[in-house]
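Please read the structure below before turning to the comments.
All protein chains but one are shown in place.
Up next is chain A:
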Amino acid sequence: MILEIVTPELTLFKGEVESVSVPGINGQFQMLDNHAPVVSLLSKGAVKIFGNVVLDKANAALFTKEDGTTNFAITGGVLEMKDNKAIVLAD
């Protein structure tokens, strides 16, 4: 699946990932390939990306790596999953 993380000021990440776990407003949940279409509000927490992730050098400092996952902290936002493409609009 393809994951995109965008903020109002720039696109932080765009690429192929195995799966992603996001802090939904009703609790953290994980999405694998071909997840059903979903729109969810996100709360404060970490977006965890599973899989081999190639980061842009300029934005690499905003992500932390931790046993196999690449994490990105958000304070809130919204997520849309559709056609095997997940987009996180982070605040």
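One rule holds in what follows: a contact is a pair of C-beta atoms (placed from the backbone, for glycine too) under 8 Å apart; a residue touches a chain by one contact, two chains touch by 3 or more; residues count from 1.
Simple rule for what comes next: contacts and distances are computed from a predicted model.
*Asks:* What name does the UniProt record list for the absent chain among "ATP synthase gamma chain", "Alpha/beta hydrolase-fold protein", "Extracellular solute-binding protein" or "Iron chelate uptake ABC transporter family permease subunit"?
*Replies:* Answer from the UniProt record of the missing subunit chain: "ATP synthase gamma chain".
*Asks:* From the list A:44, A:65 or A:82, which touches the chain that is not on show?
*Replies:* Touching the chain that is not displayed is residue A:82.
*Asks:* To test your reading of the contact rule: which positions on chain A touch the chain that is missing from view?
*Replies:* Residues 4, 6-11, 24-26, 36-41, 78, 80, 82, 87, 89, 91 of chain A touch the chain absent from view.
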